[in-house]
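Excluded from the complex is one protein chain; the other protein chains are retained at their positions.
So that you can tell them apart, the chains are marked A, B and C in the order they are listed, and the count of residues begins at 1 in each.
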Amino acid sequence: MKSRIVLDVSKLPLHGMGNASLTWWGTCAFMLIEGSGFALAIAVYFYLMSMAPEWPINAPAPDLWAGTWLTILLVASVIPNILVSSWAGKSDLRKVRIGLVVMSLMGILPLALRIFEFPALHILWDQNAYGSITWVLLGLHTTHILTDLIDTLVLACLMFSKHADNPRRYGDVEDNALYWNFVVVAWLPIYACIYWVPRL
Amino acid sequence: MQSAWDAQGHSAEVLKHLMLGIIGVCTLIWLLVVLMLFAALVKRRGQAPLQGEHAERKTRLVVYLSVAVTTIIVAGLTLASFFATRDLVVGRDMDLTVRIKGQQWWWQVTYEGSSFGPRFQTANELHIPVGRNVRLELESIDVIHSFWVPSLAGKQDMIPGRMNVLTLRAERPGVYRGQCAEFCGLQHSHMALMVVAQDDDQYRRWAQAQALDAAVPDDTEVQAGRAVFMRKPCAACHTVRGTEAQGSSGPDLTHVGGRRTIAAGLLETTRGSLAAWTADPQTLKPGTNMPIVPLTSEELQQVSAYMETLK
Amino acid sequence: MVGPVQRSVRLISAYAACAAAIGLAAGIGWMREPRQYRTDPAVSHDLENFRLMKNGIGGAPPDVYFALGKPYETTAYDLSQGKRLYSWFGCAACHGTGEGGKGPSFIDGWWLYGPSMVSIVASIRDGRPHGMPAFRDRMTTDEIGQLAGYIKALGAYAATNSAPSRNDDKHSRPAENRAPAAALFEQGPVPMHPDQGPSP
Partner (left out) sequence: MTGVDRISPDVLDLDLQDAEVERHLSRTWGTSPGFWGAIATVDHKVIARRYIATAFVFLILGGLLALAMRLQLARPESRLIDPDRYNQIFTMHGTNMMFLFAVPVMGAMAIYLVPLMVGTRNVAFPRLNAFSYWIFLIGGSLLWLSFALDAAPDVGWFAYVPLSGPQYSPGKRTDLWAQMITFTEVSALAIAIEVVVTVFKQRAPGMSLDRIPVLVWAMVVMSFQVIMAMPSIMFASTTLILDRLVGTQFYNPAEGGDALLWQHLFWFFGHPEVYIIFLPAVGMVSSMLPTFVGRPIFGYLALVMALITTGILSFGLWVHHMFVVGLPRMGESFFTASSMAIAVPAGIQIFCWLATLWLGRPVFRVPLLFIIGFIVTFVMGGMTGVMVASVPFDTQVHDTYFVVAHFHYVLVGGAVFPLLGAIYYWFPKMTGRMMSETLGRWAFGLIFVGFHLTFFPMHILGLQGMPRRIYTYQPELPWSGLNLFISISSLILALGFLVFFVDVLRSWRHGLPAGPNPWGASTLEWATPSPPPPYNFLRIPVVQDRNPLRPEDKELPVAAGLRVDRRELLVTSVVEALPEARESSPQNSIWPFWAALATSFMLVWSIFSPWAVVWGAIPVAVALIAWFWPKGTPEDEA
C-alpha cells in the first residue's frame, strides 16, 4: 500500500521525560506487581492472625527500637530522595552525584539496622506461623531495600562515568527515586503490622 | 449405586431437583443461542453486510433485551440455589453422631454412643438408620480427603486441623457407595466406602453386634489363623478387639468379615479376596501402606479363614 | 557445493549430536528416581542376609542392597515412609521425636551401636539390651529398612537432599532436612570410644 506523509515528528525530543518515558511506566508496572505482593503478604498476616487464638503465637511482641529507628530513617530518606529527583529533573549533574552518594548511604544504613530487627522479633521463622509470616514480611521488604540499593549504587557509578550527562540517565535517577519512595511507603503498613498489631 | 441421579437421601433429592431445573434452563438458553447463531449464519447469505446507525438500531434493542433477560435468569438461578441450600437443612435434632476420619487410603468410622447404640469403632463401612438425621463429623488424619456419597448428599471436604459437619438422612434402605473426591495421593482411586441404610431395628442389632469383641474361634484352622495373625506383623497395625492385636495404624478388623468390602471398597469380602489381599496388597493397591507380609500358603489360608470368621 | 572440510565438520557435529543425545539419555537413566512400592518377596528375603560383626556393631549389608542403590538411605520416598513407621510403631514412646527419653537420643551425635545401616537394622529387628524390643515379628524387612534409613537420616550431622522435611505437627526440633543432629551434637570431652560411643 502506498503511504502518504501526514505528520512530521522530526521536531520531537529524542527522549521522553516523566510520564512520557517508557521506563517510568515500566517502574510503575513493577511497583504495581510488588505492591500487590506486599498487599497479599499483609492479607496473609491478618488471615493467620484471625486463625490464631492468640497473637503473636508463643512469643512476646517484637522490640520496637530497631524497627522504629529504621522507619524514621526511611521516612527521613525521602527528603534527599525527592531532592535528587528534582535535581535530576534539572539535569544538575554535580548535585545528582552528591545526592546519589547520600542515597547509597541511606540504603546501606537501613540494611545495617535491619540486621537487628530479625532478633528483635524474638521468634524464628520455623517456630510457628507467626514467626514464618513476620520473617517473610521482613525478608520481602529487605529484598526491596537491597535491590534498590544495588540500583542506586550502579546509578551512582554511572553518574561518575562518561555516560552521565544524558537525559536518559537523569530519567533513570528519577525512576530510581520513585522506586525508593515506593519502598519507603510499602514499609509503613508492614511496620505497623509487625510492630504494632501484636500490641493491640 | 454411586450416582447423583440415584437420589435416596434427603439432600440428594433436593439437589437433584435443583440440578434438573438448572440444567433445563441452561440447555434451553444454549439451544436459543445456537439457534440464533445459525439463523445469523444463513440469514444474509448472498446479501451485502449492513452497516451504519440505522441498521444497528433494531439489533441493539434485541441485544439490550437479551442482556436484560440474561441478568434476570442469572438472578433467578442464584435465588434458586439459595433456596435449595436452605432446604438442605433437616432440622437441628440429630439422632446419631458419627465421626469419620479420612486417611491414606481408608476411612476410620467412630460411632458416638447414643440411644441407637453404644460407642464403637469400625472402618470403611457406615451403617445408618433410615429416616434419621445422622450427624457426620468429618476430619482428616493426614491430607485433605472429601466425603462423598452422591446418592445421599453432596460432598464435604475433610481437612486436617478442621472439622466439617455433614448431615445424612437416607430416605430408603439400601447400600450406597461413596468415594473420596479430593485427590489424596497414590491410592485416591481406591478409597471408597459403603453406606448401609437400614431400618431402626436392623441398625440397632448391627450396632450392638459391632460393639462386641471379636468372636473366639473354635475351629482349629481358624485358631491357627488367629495365632498367625498375632505372631506376624498383622497385629502391629490392626486392632481385633478382645485379643492382643491393638495396632491403630490400619483399619479395625474386629468385624471385618461382616463388612461388604475390604481394602476400602476394593474387593468384595470373600475368603478368596481376603487371601489375595493379604498375600499381595501392593499389587492390588500399589503404594498402600499395608506391606507384603511373607506367609506360607498354609499360613495364608489360616489367616484368611480367621478373617472370614470375624463377623 | 559441499567441500571436504564442511563435510567432515558436518560428520563430526552429527556424531557429537548423537553422543550428546546418548549421554543425555544415559544421564537421565542414571539420575532417574523411581519409587519402589512393592519389594519383591525374594528381594526382601535377600535383604535379610546382612552380616553383623560379633560385637553387634557394624557389618556388611547384602550385595543386593548395593545393587538396589542403597534405597533405604537415598530414596526420599523410603525415608518418608520410615518417618511414618516411626510414629506408627510407637518409637516416640521411648525416643521422643528423636531427642530420646527412656531410650537413647538419635540426634546427639552418639550412636550406641554405631551409625551404620546394618547396626540400626539389627537393633530394630533383633532388639538390644536395656529395653529395646525386637520388631522382627511386627515389621516386614522392607519396613525395618525404611525405618532404619529414616533414623540414620535423623541422626546425620549433615542433611542429605532426600531427608524428609518437617511434619505437619507440633514443632519440637529442627526438621530432618535441616540436620537436627548438627544443632544438638556436642562433642564430649572424651574422644570417640572404641565401641563408638559411651556405654549406657
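In this section, a residue touches a chain if its C-beta (ideal position, glycine included) is under 8 Å from a C-beta of that chain, and two chains touch if they have at least 3 such contacts.
In this text, all values refer to a predicted model and were calculated from it rather than measured experimentally.
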Worksheet item: Shown chains touched by the missing chain?
Response: A, B, C
Practice prompt. Sort through B:I100, B:I128 or B:C184 and give me the one touching the missing partner chain.
Written response: B:C184
Worksheet item: List the subunit B residues touching the unshown chain?
Response: 1-5, 12, 14-15, 18-19, 22-23, 26-27, 29-30, 33-34, 36-37, 39-41, 43-51, 55-56, 59-60, 62-63, 66-67, 70-71, 74-75, 77-78, 80-82, 84-85, 88, 104, 142-144, 146, 148, 150, 153-157, 159-162, 164-165, 177, 179-189, 265-266, 286-287
Discussion item. If the hidden chain were put back, which residues of subunit A would touch it?
Written reply: 1-16, 20-22, 25-26, 29-30, 32-34, 36-37, 40-41, 44, 47-48, 51-52, 57, 125-133, 135-136, 150, 154, 158, 163, 166-168
Worksheet, complete the sentence: Hidden partner sits against subunit C at residues 28, 31-35, 37, 76-77, 79-80, 83, 161-162, 164-171, 174-175, 177-178
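Simple rule for what comes next: only the chains that are shown with their structure count from here on.
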Item to complete: Determine the centre-to-centre distance between subunit B and subunit C, using the mean Cα coordinates as centres, and give it in whole Å.
Response: 38
Worksheet entry | Distance between chain centroids, defined by C-alpha means - subunit A, subunit B (Å) | 52
Worksheet item: Rounded to the nearest whole Å, what is the centre-to-centre distance of subunit A and subunit C, using the mean of the C-alpha atoms as each centre?
Response: 46
Worksheet item: Which parts of subunit B, given as residue numbers and ranges, touch two or more other chains?
Response: none
Response to the item:
Each of the following residues of subunit A touches two or more other chains, namely none
Worksheet item: Across the complex, what residues on subunit C touch subunit B?
Response: 37-39, 41, 44-45, 84, 88-89, 135, 137-140, 142-143, 168
Discussion item. Can you tell me which positions in subunit B touch subunit C when the two form their complex?
Written reply: 160, 186, 231-233, 235-237, 247, 249, 280, 282-283, 286-287, 289, 291-294
Fill in: Touching residues (chain side subunit A, partner subunit C) in the complex
126-128
